[in-house]
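Only a single protein chain was left out; the remaining protein chains are all shown in position.
Just so it is clear, A and B label the chains in written order, and each chain counts residues from 1 on its own.
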Amino acid sequence: MVTLAYLIPLFPLLAFAFLIFFGKRFGDKSAWVAIGASLLSLILSTPFVMGAVQGQIFVHHFEWLRIGSALFLFGFSIDALSAMMLFVVTVVGTLIIIYSVGYMHGDPRFSRFFAYLSLFMASMLSLVLANSLLMLYISWELVGLCSYLLIGFWFEKPSAAAASKKAFITTRVGDIALFLGMLLLFFTTGTLELRNLNHEFLAPFASQSKVLTLAGLLIFGGAVGKSAQFPLHVWLPDAMEGPTPVSALIHAATMVAAGVYLVARSFGLITFFPDALLPIATIGTITAFMAAFIALTQTDIKRVLAYSTISQLGFMIAALGLKGYGAGTFHLMTHAFFKALLFLGAGSVIHGTGTQDIREMGGLWKKMPHTTFTFLIASLAIAGVPPLSGFWSKDEILVSAYESGMPIFYYLLSITATMTAFYMFRLVFLTFFGKPRKEFHVHESPAIMTIPLWLLAIGSALVGLPGSPWMNHFFQTFIEGSHGAEHAINLFVMGISVGLGAFGIVLAWLLYLVFPAVPEKLGAIFKPLYLASNRKLWFDELYQATVIRGWYALSSALAKFDLGVIDGLVNATGIGNLRLSDIQNWIDIHIVDGAVNGVGALTRGFSSALRKIQTGFVQNYLIISFIGALMLLFFELRK
Amino acid sequence: MLIPLEHILIFSTLLFAIGVYGVLVRRNVVGILISIELILNSVNVNLIAFSRSNALDPVMGQVFAIFVITLAAVGATVGLAIVLALYRIKRTVYTDEINLLKW
Partner (left out) sequence: MLNHLLSWIVFVPLAGAIVILFFPKSMTQWIKWKATALCGFNLLLGCILLAKFNPNVTDIQFLEKASWIPQIGVNYTLGVDGISLPMVFLTLLLSCLACIGSFGIKEREKEYYFLYLLLSTGMLGTFVALDLFLFYIFWEVVLVPMYFLIGIWGGPRKEYAAIKFFLYTLAGSLFMLLGILALYFYSSPHTFDMTELGKIAYSRTFQQFVFLAFFLGFAIKVPIWPFHTWLPDAHVEAPTPISVLLAGVLLKMGTYGFFRISYPILPDGARWFQPWMGVLAVTGIIYGGFVSLAQQDFKKMIAYSSVSHMGFVLLGLAAFTQDGLNGALLQMFNHGTITGGLFLLVGVLYDRAHSRDLNGFGGLGVKMTVYSGILIFFSLASLGLPGLSGFVSEFLCLLGTFQVYRWFAVLACIGIILAATYLLYMIQRVLLGPLNPKWSSLPDINRREIFTLVPLMIFILAVGVYPKFILEYMAPALTALLAKLNGIPF
């Protein structure tokens, strides 16, 4: 029965294979294959999730590769963490796929979109279920591939084509770090099994703390790429070129969270060699703060959400770096719901208005009530308004930061939380409230899009409850297992966090609804700050000028070197040989061949004398032979 | 009455000389072929003469002669065929006008 878990990723994989080959013939119906497959996965995963909630662990593996003494086992292992991810991926994934039916309606490559989504579901599920780091790495790359294919889904747009390439290559830089970390781990401990990354197993390797700390950091490097952490975050905003359901599924709810999942998976390794914790917390906090700062002034609805995603991922990473294992994973789950909802809401807006620029929107709430209301719920959740899900998880993170003994993290994350509330409600007010700034033929999206919105809204509201004190921190106990920390409620942190969130919301209300002229003036006064935020801290320009230009310059320099120097040497050898052969040729013609020709000339001289005998008349020859015969006879007779 | 061997040898020598003369001086290829026949016939006469006079088995010489006659016929046939082919190409059968053998 346990082996049924193999079917969880297999169904979407089969759907992918079916759709990529036959999807075109089925047209609009092809979407149902994808939906059916992910529903089946959802149903199949239910017993495993339930079992995990009751504390069971499901394990199964088979031998994938054995080289000498190195053995690689593939299979699955479902514990609390993977059960949570399984739940998130199947539920959110299914809802988003259903939503896509409406969003992608009429697209010429409709069936291919669902094929890619199915492939993504398959890879993501196998990532979540993977029992070993190697299998996780394989799925990790495959979700990266799906991300590449889906960002570039509308590849006729050059910006989409460039964004997909950027996403793949940037994350691959992180993947290489993960790969090396994996090798380091393998050769130090001899295992890649994720279950082994716990303190008991690692105890004998305590002496190799330097190497294993490095391994932990390198594995974290993979998360930096995938979860768009500073300094590899630049790909995620560009990834918004993809269709909006893709942004919701891959670039908000699941794939980008895989980095957080990976760090949580190797939490045993990282905490056993705790030198790695501080860099992780630092990078997480920097990312959270920086991305929130950039999000303040963005005008593209999806880019605001993208930077918000980066910022929230930074929160999760920071939580893990501050030993807040339960907090980080909890936020991962709640974030998946409300961020997916936000993106789908944004998609609904884009679907209805045809623009992504929030400066052109306004007052949409009358015409899009469902979208507005669900979007509002999600925004309240992310801003940390109790009792919605985001409040509980963000509060947990802030508590971890507060208790870490390093107040700087707490301050920065609290400021970030304020900024989060502010930019989210700036977005809400500009988009849905106030006066319409441009005339659109706005229409509410069809039911197939709004129903998933409502379901996700319910999720966003309720999914935080298991982690709340009302339910006795059930989620934290579940995910942290027996050795979880005490979960006392820190009323001080809670109060401050609510206050900061409220402050951000009110500020946004004042600036964008009550005094709409003020933001422009503020922007003029704090011009350097405004520009820094609006231009995304010039990261793209910086990378373009240094890394990318350097990369291409090195490439063309080496190409010239190859053609000029190495090939030049080869050709020079060839030409040198030709010259040498010219000299030899002269010697040959005039001396060596001279001798040969001399012999030839001599022979020719003799023969031209002799050839006169040859007349060609038969009778001449006969006479000669007759005379010869007579002479022979004569000599013979004389004896 | 038996014709002495010497007479027959003188006869065949004459015949041979006539043949050789013909081969060497005739311009017409057909003439040369006929002269070659004369030479072969002189040999035949010799063969039979010797076989009668002092061979262990008189039949042997006659057998040889018949062989030579057969070969001569074959040779003449081939020769005439060549002559015909030659005539087609060169429009002549006179040897002083044919020097194809010259390098």
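The rule is short, and it goes like this: contacts are C-beta pairs under 8 Å (C-beta built on N, C-alpha and C of every residue); 3 or more make two chains touch, one makes a residue touch a chain.
These numbers come from a predicted model, not from an experiment.
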Quick one: which shown chains sit in contact with the chain that's not drawn? A
Sort through A:G152, A:G222 or A:G314 and give me the one touching the missing partner chain. A:G152
Kindly state which of the options A:L39, A:V59 or A:L180 is in contact with the chain not pictured. A:L180
Among A:F22, A:F526, A:W551 or A:W586, contact with the omitted chain is made only by A:W551
Give the residue, chosen from A:I169, A:M406 or A:I448, that touches the chain omitted from the document. A:I169
Options A:V2, A:L65 or A:I408, residue touching the unrepresented chain: A:L65
List the chain A residues touching the unshown chain? 20, 63-70, 137-142, 145, 148, 152, 155-158, 160-162, 164-165, 168-169, 172-173, 176, 179-180, 183-184, 186-187, 551-552, 554-556, 558-559, 562, 566-567, 570, 574
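The criterion applied here is as follows: only the chains that are shown with their structure count from here on.
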Please report how many Å separate the Cα centroid of chain A from that of chain B, as a whole number. 106
Which positions of chain A touch chain B when the two form their complex? 611, 614-619, 621-623, 626
For chain B, which residues count as touching chain A in their complex? 20, 23-25, 32, 95-96, 98-103
